[in-house]
Structure formats: C-alpha cells, structure tokens
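Let me begin by presenting the structure, written as structure tokens, before commenting on it.
Complex shown without one protein chain; remaining protein chains in place.
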Amino acid sequence: MSAAVTLVDLVLSAVLIVLACSALAVRSLRQGIPLFISFGLLLALIWARLAAPDLAIAEAAIGAGLTGGLLMVSLRELPTAANAFAVRFSAGRVLVDLLTLILMVVFTYAFWSGLESNDGGRLVNDVSARLPESGVSNPVTAVLLNFRAYDTLLELAVLLAAVLGIRSVGAPFPGPGTANVMLSGLSNWIVPVLIVTGGYVLWAGADTPGGAFQAGAILAAALIMLRLNGHDVVQGIGLRAERVSLSCGVMGFLLVGGAVMLNDSVFLRYPTEWAGSLILVIEVLATMAITFSLANAFAAPPAGGPASV
Amino acid sequence: MIEVIAGFLILTGAGFFIAGSIGLLRLPDLCCRLHALTKVDNLGLGLTLIGITLLEGSVVFGLKALLTWLLVMVSGAASAHLIANFDSRQTE
Partner (left out) sequence: MFDEQVIYGLTGMLLFVVGLRGALLHPLLLGQIIAFNISGAGLFLTLVAVAYDGGASPADPVIHALVLTGIVVAISATAFALAIARRIRGNIND
C-alpha cells in the first residue's frame, strides 16, 4: 500500500519536472504557457496531497488561474517565438549549467542533513496550544491574521505597491472585448456562482480551509469575466471608489492595529474576546482589496493617461 | 462490494481520461482534438466522481460532486467553443 503511494508521488513529481522543463524548452511560448498552467494545476494537486488544502485552493486560483490568465493576455503583445532558440554552445551556457549542477548538489546535501538533524520540535504544537485564543479555528488563518498579522499587512502593502506600479508605468491592455454570445451566456451563470463561492470561502476560512486570499482571487476572476464581456467594473466605479477599493486592505489593517493599541499599547495585539470579530473585519477589507488589485492587473490605465490616477 | 463498484467506475473514468489524452496528442486537427477532450473528459470526470461519491457515501458530498461536474462541463463546452471560434476566424 505504501509502496503504491510512493509510486504515485514519484510519478507526480516526474510529471511536474517534465512540465516545467517543457514549458521552458518548447519552440513557441504559445505552447509553453498552457504547459505552465498545467504545471500550476498539478502543483495544486500536490499541495492537496501534502495536507495543505488552503494552499491547494490558493495555487489553483492564483498560481495557475490568474497567473496563467495574465500570461495569456500578454501573448498578443510580447514576442513568443525566438529565431535563435537554441543558445549556441558558449562559455556562458556551460558556466550556467555547471552552476546549476553545483547548486543542486549543495541543496540536496543541505536538505538531507537538515531533515536528518531535525530534533522533532515542530511549530504546529505551539500554534495548536494557542489556537483557542486566536479567535478562529483554522490554524493557517490564525497564523496569517493573528500570530503573524504583521507579515500579512506587509503582503497587502506589496500587492498595493505592485498595482500602483502597474497603473503608473504599465502599458495599457486592449480595452474590454465585444461580448461573444457563448461567453456572455457562460458569464450569466458563472459570475454569480463565483461571487457566492468567493463569499463562502471567505466566511469558511475561519474554521475550514479557505480565507481572504483565496476568496479575493475567486472574486477577481468574476471581475475579469465581466471585463471580458464588456462590463469594466474595475474602471467603471469612479476614481474615488477605485482608490478606496485598492487601499482598504492596508488601511483597514492599520486602523484595526492602531485601534487595539488603545487597549494594550502593542500594535496588532487583539484583545482575546474581540479577536474573531476583528479578524473578520480585516479579512473582509483584505478580500475587497485583493479582488480589485488582482483585477487591476488585467485592466488598462484610465483614459486620461497614467498621471490622472 | 461498494468498493469494488467504486474502483471499477474510477478505473473506467481514468481510462476515458487516457483516451482523451491520446486523442489530444494524435488527432490531426484542432476541432478533432477539442471534440475528443470535451466529450471524453465530461464522461471521465463524471464516472470518477460517481465512484468517489460511492466511497464517501454522503448525499451532501454527492451534490457537491454534481455541482463540480456541471461547472466543468459548462466551462469546458464554452472554452471549446471560444477556441474553435477563434481558430476559425484565424484561418479565414
């Protein structure tokens, strides 16, 4: 039984590596990008195999879905087939191959000795011990929004910074397409399902796998489907609403973190009886920010030019 | 007994998936490949989900599996249409 499971693991890993190498080695990136999307989906399956369901949802939605979508949209404008594809046998290439080999040997040795010398102490015990005080019962959500909330605040700030960068220096995407009959029919069904699913994943993130980031990605997918049909929600909501929707994640976090300082004078230390509600408030605002930020990555700068944001 | 039926269904579903993958690789034309993929993956996924539902044994799980199957079928059909549409416009 266990040998069969190991065989499945070996096959999954082998296919993963083959997909990654093919994505980079095929002649044209028109084939390479779908291979990369398949790589992402297989990785999501592997996360589920390795007892990481939160990561599986996030990888399928963000890593495979949204990243794949971004790459596909860029297919039209960036060169995808190189003429001199096989780099000539040159000193640089040999050097890089040698570096690759050395790194692989070093990593294997480090990983092996790290695993061997593990003394058995695991952080999961510390997290489980303090989980009842955190306000939620999903340990990953507790770590993300309570124990390591500062990291999540900075992550939302990174997302905001990326969107600001895209809106200021990025080239405009072509405008929303004309609605295809099949696509609009599909959207009539899929967008409500996506909205309900996103809301559910956000709510369920407190106790079961899920959370703000997965929900934000699902809702961003709904916004992108709307844009493909010609309803540009991201830019149709007006400038002030745009600013609020993009920054509400970071601002909400800072406000909550500052407000609890009145209680305990430590930034982001929630009082225990309020922890669940505060986490919910932060998650809702973070979901809205993530949704609009990810949808903005697919949008075109406003008509007045980048400076009018 | 239930496990035997479930195992048989899952293996049949896997067989359909293999057939679809071979079709993707070996069929000559874009439309032929889309046909193979969508037809075969709907049936393959459906059989696999029925098999898993038999193993799980709960009605709620069966409803979720049914919803998943419907969503995959709908999005597969729409994507296949869009791809074929785009391809036919390309070759005009």
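The first chain written gets the first letter, and so on, giving A and B; residue counts start at 1 in each chain.
Methods note: a residue touches a chain if its C-beta (ideal position, glycine included) is under 8 Å from a C-beta of that chain, and two chains touch if they have at least 3 such contacts.
Everything quoted here is computed from the prediction, not taken from an experiment.
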Going by the whole complex, the chain not shown touches A
Considering the complete complex, of A:108, A:188 or A:272, the missing chain is touched by A:108
Contacting the left-out chain: of A:152, A:197 or A:287, that is A:152
Missing-chain contacts on chain A, rising order, are 2, 6, 9-10, 13, 16-17, 20-21, 23-24, 29, 32-33, 36, 39-40, 43, 46-47, 49-52, 54-55, 58-59, 62-63, 66-67, 70-71, 74, 77-80, 82, 84-85, 87, 93, 96-97, 100, 103-104, 107-108, 111-112, 114-116, 118, 122-124, 127-128, 139-140, 142-144, 147-148, 151-152, 155, 158-159, 161-163, 165-166, 169-172, 211, 213, 290, 293-294, 297
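Heads up, the rule we're going with is that only the chains that are shown with their structure count from here on.
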Note: chain B sits from chain A at a C-alpha centroid distance in Å of 27
Listed in rising order, the residues of chain A that touch chain B in the complex are 180, 182-183, 185-186, 189-190, 193
As the complex stands, chain B meets chain A at residues 71, 74-75, 78, 81-82, 85
